[in-house]
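In this view, the complex is presented without one of its protein chains, the others remaining in place.
Chain lettering (A and B) follows the sequence in which the chains are written, and residue indices restart at 1 in each chain.
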Amino acid sequence: MTQALSRTDTYLPDFQALQRTAETGGQTWLREMRDNAWSSFSHLGFPTARRGNEKWKYTSVRAIAYADFSHPQDLDPDTGAGAAELKRIAPWNDDWMNLVFVDGRFSKVLSGGTGNANGARVTSLADAIRSDGELVQEYLGRYASVEDDGFTALNTAFLEDGAFIHVPDGQSTSSVVNLVYVTTGRSQPRVSYPRTLVVAGRNSRTTFVESYIGLCQEPYFTDAVTEIVAQEGSRVEHYRLLMESTQAFHVGHCLVYQAKDSEYESASFSMGAGLGRNEFEVLLDAPGASCSLNGLYLTTGTQHLDNMISIDHAKPHTKSRLLYKGILDGKSRAVFGGTVLVRKDAQKADARQTDKNLLLSDEAEIDSKPSLFIYADDVQCSHGATAGHMDDNTLFYMRSRGLDLEAASRMLIQAFAREIIDTVQLQPLRDYLDKIVLEALPTASIRLGGGS
Amino acid sequence: MSTPRVISRGATTSSELDSDYKWGFTIDIETDLAPKGLSEDIVRLISDKKEEPEWMLEWRLKAFRHWVKLDQEEPKWAQIHHPPIDFQDIHYYAAPGSKKGGPKSLDEVDPEILEAFEKLGIPLAEREKLAGVAVDAVIDSVSVATTYQETLEKAGIIFCPISEAIKNHPDLVKKYMGSVVPYTDNFYATLNSAVFSDGSFVYIPKGVRCPIELMTYFRINQADSGQFERTLIIADEGSYVSYLEGCTAPARKKSQLHAAVVELITMDDAEIKYSTLQNWFPGDKDGNGGVYNFVTKRGKALGRNSKISWTQVETGSAITWKYPSVILQGDNSVGEFYSVALVNNHQQADTGTKMIHIGKNTKSTIMAKGISAGKASSTYRGLVKIMPSAEGARNFTQCDSLLIGDQCGAHTVPYIEVRNPTAQIEHEASTSKVSDDEVFYCQQRGISVEDAHFMIINGFCRSIFQELPFEFAMEASQLLKVSLEGAVG
Partner (left out) sequence: MAGKDQTNGEPILSVRNLHVNVGDQEILKGINLTVNAGEVHAIMGPNGSGKSTLANVLAGKPEYIVTAGEMVYKGQDLSRMAPELRAREGLFLAFQYPVELPGVRAWQFLKAAVDALRVHQGQEEMSAREFDQMLKEKVALVEIDPDLVRRSVNEGFSGGEKKRNEILQMAVLQPTLALLDETDSGLDIDALRIVANGINQLRNPSNAMVLVTHYQRILDYITPDYVHVLLDGLIVRTGGADLALELEAKGYDWIKETAGAGA
């Protein structure tokens, strides 16, 4: 893939400062890893090229590439975000283990909750690197390759802190792990590099929530990478919430590795970010591995949200289910890119991929590209995509029962969104989403009943 | 500047490759051949050979200069792989016989050619066998025969080689050539615009329903030559035409390039139905030789309530790169794309369509069936684009792929871009193999495994074949069978 070089040098002073000052607890491998990632990044740059750039066909990252974001070393994570405010805005439950990260760094003061790890290790990544260096080293960067993705390379070059969840074989985190990444308002446009590493041991169970929240009105950039390793027979439940502020740039890359008979379930809710990209790459690397990915994206104003989901059926008898839904309003634009790859010899792969979109305004745009790449014959693969407005007949039916147009359309839009919210198995989170998603839903601003 | 005058006369030999491709013979005829390579001089030579007016030469030169600027940057996004093409190692002009401008009537046509077309199942001389179909036969760069001329003339229909249309109907050609596919459109369209040789021109006047099917039969014969035909069909208000296109080529060791451009235009209430049976030489079992089929086909449904329908059965070519498209400009206009693409052995196909909705209440339907066997790979790539003006637009797309054996690939890459909230878009796709239960059911009724597969695959394609004129449908089903030989059972 061709990626034009663009202004990687603006990141250099911060990178050099980090390598000079940041303590790594004597872990030289981390220093090398960053060096290697930096050289990759300076070579790859940002994917701004238009030609032959299928992965970024509908999303231009020029605004990111040509902005000046800084990443100072001397910020105190314990100030800036008010804990009270955070609990009100973020998904939060005092029974959970809540870990708060401010501008990419762990805040002990803001974190809390009564949840306990029950044999699992739940800590900041910086801590884990210091105390569990070997374990972290074994998995960190193993699946998030810096070789072909500029954003991942950049995140890795600035790798310093984030979250670490390790569930040993046969254990489970008895309470939910809640990771809250917040960006706070400071004087200058800022970039943070959240990094999450989840290692689920054999036959273990874990549930975690990962949310990205903006508490400021200035532009900023979040370059996030999440790695999830699901070992044999494990089950990982993952919720991802994108609630950055309207000026924010967000590029998040989540990589999931799945061993034999492992299960990965995710639900992703994207609401905030001026320009947001949500990328999931799932590798089904052994028989019996299965994944289910659900997603809801809501865009309004001039937002641009891009969901890019790749599922790699590398081995036989693997299964994937994907359902993403979008509700678009204003002058916003949403992109859905889905790729299902079934490799040679991955017989009996079973894949289904669906993207559905509701367009509510004249000026919104959806670009959907659900692709299948199949190299094995004994497979069941299908995909579907739809785009359109609410069904006129349904609206009419509802009105003939006495509902007014607005109430009827609101009901339909909510029903459309609820299908995804209902996949959330965590009651407190579902209640939270019910509230924020359903309240945030626009009512149709278009001339309803149009089209003859 | 000196225009090259060297014209070699080659008599070609019979099939070079041992292959089951039964259309793989060569025709032993004298050929008027330009030297290999592409330059301004060659463009001038082609134009000169065709006795073209100055404006045509100018247009070709503009295209050529643009092509030079593209610096051999072929499109890279398609799911196809091939060694680099040496564009200087191709003859850009090859004409059977030495007569300038081609024969005037069937009696003047070389009997070798008539015999060859007979062998291809197109008996040019025996009208009763091809009753109801007017044929334009094109070998390499030149149209060699057109039948049924008078019948058509009576109805005011123009059906002639495009080289003649340039001379006899310059106003129409000037107005519409390049209006749907500009010479800057893409690498191969640009190349075609510079060096296009022959092809068909059709004009159906207002209110006329063309009483017979029009057909062009393309044949590559000369070794190391490319075929760059150009077709232009204009259906004036309230008219209708059904146009068929068939293609074959000899079995040669070296790959040959076919880069055609087809432009269709429909005015208010007009309809064009365009059907293709593409059976260019696919290469042998090990992937040697075969035609590179890089084609730009596009229709513009300009008028209100007009309709353009593409039906294609693609079984040939080593590589197919082709996206017959419709620009739905007129309100209530309709675009259709029905396709069967079958690949076997080492063939590759990246094909699909583009439906660009501009007018209000425009409708498009896409039905694509891909069949992959052997070590082949087939990709459906299609764009449905709804512009903000396309109030009430509708699209329905259904893509199904069938895999035969575990060495092949089948891919589906739709692009859906919607910018109007009143549009309704639906896309569905599935990939599977011929089911064991279906095969067993056939076997239980005494049908062999191989026949069961043909029957099931034919059934899979039936909805597409139904869109073809009857004779073509029969032939398509035969082609499928021949192309699949050895792949199943």
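Keep this in mind: contacts are C-beta pairs under 8 Å (C-beta built on N, C-alpha and C of every residue); 3 or more make two chains touch, one makes a residue touch a chain.
Just so we're clear, the structure is a prediction, and the values are computed from it rather than from any experiment.
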- prompt: Considering the full assembly, with which of the depicted chains is the omitted chain in contact?
  reply: B
Statement: Among the options B:T151, B:S448 or B:Q478, the absent chain makes contact with B:S448
- prompt: Which one touches the absent chain: B:I80, B:V195, B:V262 or B:C461?
  reply: B:C461
- request: Would you write out the residues of subunit B that touch the absent chain, in ascending order?
  value: 435-438, 440-449, 451, 455-456, 458-463
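Note that in this section only the chains that are shown with their structure count from here on.
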Message: Can you work out the whole-Å distance between the CA centroids of subunit A and subunit B?
response: 44
Message: Can you tell me which positions in subunit B touch subunit A when the two form their complex?
response: 76-77, 361, 386, 388, 391-392, 401, 403-433
- prompt: How about subunit A: which of its residues touch subunit B in the complex?
  reply: 51-52, 54, 57, 344-345, 347, 357, 359-389, 446, 450-452
